[in-house]
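First comes the structure, then the notes that go with it.
Omission of a single protein chain aside, the complex is shown with its protein chains in their original locations.
Let's look at chain A:
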Amino acid sequence: MNTLFIVISSVFSIVLLYYSVLTVFGLYYRLKRKKRIMLDRYPSVDVLIPAHNEGKVIGKTLEAMVKLQYPGELHIYVLNDNSEDDTGMIADAFAERFKHVHHIRVPQGFPKGKSRVLNYGLEISGSEYFAVYDADNQPEPQALTLLVEAAETTVGAAGAVGYVRTVNEQKNWLTRMISLEFQVFQLLMQAGRWFLFRTGSLTGTNMLVKRSVIEEVGNYDVYALAEDAELTLRITRAGGLLPIVPESVTWEQEPEKLDVLIRQRTRWLQGNLYVIEKMLSSFDYYKGRMLVHTLQQLLVYVLFLMFLMVSDCLFIAGIFGYVSLTIPLPMLMIWYVSYLIYTVQLFSAQAAERTFSPLNLFIGFILYFTYAQLFILLFFRSLFYYLKAKRRNTVISWEKTIRF
């Protein structure tokens, strides 16, 4: 028993070291002033915006899209996936007035979801690059140009990935927590992995991919709910790089209610379980840069979950006197260092993004005890639905995020 605990603690300490290193280098990359390299020629880009009942947000999204300052040929496609609200009407109004905006009605099909819609978008468009933006995104005017410049100037790049910020961060505590999570795990960790290992992950929005690359690796997997993670693996396997561009910013609306967040994250986690299942099926995922992605998935969805649960169980059992550990391990210190690293990551991100405020600081302190614990519930909810769908041999339905 003692040996087991010592082994677990040692592994956990190595994981803590890994995340500390990622934090420091991610922060360094994020704060580093990068010289912008302008291009002689800007390649053609198609922006694909999958939209299903997005009437509440699509107007603002298109307003931001027509403000994109891109020096090359640019077309914006609203891929209307059988919306029943006024999405089509708004898209029509824009398409009627702006020459580079196109309203595309995607035919009914199966399975439902973003991947199938994006594949349809790829069929009807023909630019050198395609960019994907969710229907609730408002990219900054230079966002796309910066992505293209990074993709064109990085040797071996298959595309580029920008940064997603929360437009409704100040709405409530939940949106502040989501925003903080994005600042750390989507940007700081991504930036660290890119700086140290030259690996980046597609984020589903504010991302750019070369059309020639998608032709080589194949279209989106229509059964993948985390289509971005799945495509990232295929691109990495083919040797493509995905540089991280923190200066390319899009503003996205995040769930303002807990039940909406739970449904959204259940979908994401089911998508990640699908990816993990793939990872466990082949040794290819443990070679070269693929190992970084595999490690990331396994650390977050397997190892950390396990540690979190063991830590919680021991804590609760200890409080009620059911467990009294006599093992010679510095449990207090392990807990302190874990909490410190987690919190330091949050504060570093706040400092880098200049989102420091007394309330955000307070939320940084309590995030581990609140939002992070939600992960356990989300994981088991996702696992339940994932296994249920597997057992019944059915396709997991696409749960659309409700907009506000």
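Odds and ends about this structure:
In this section, a residue touches a chain if its C-beta (ideal position, glycine included) is under 8 Å from a C-beta of that chain, and two chains touch if they have at least 3 such contacts; residues count from 1.
The rule is simple: contacts and distances are computed from a predicted model.
Hidden chain, UniProt protein name from the list "Energy-coupling factor transporter transmembrane protein EcfT", "Biotin carboxyl carrier protein of acetyl-CoA carboxylase", "Beta sliding clamp" or "Diguanylate cyclase": "Diguanylate cyclase". Of A:17, A:37, A:313 or A:387, it is A:17 that touches the chain left out of the display.
Looking at chain A, the residues touching the absent chain are 9-10, 13, 16-17, 20, 23-24, 27-28, 31-33, 59, 62-63, 66-67, 89-90, 93-94, 96-100, 328-330, 332-334, 336-337, 340-341, 344, 348, 351.
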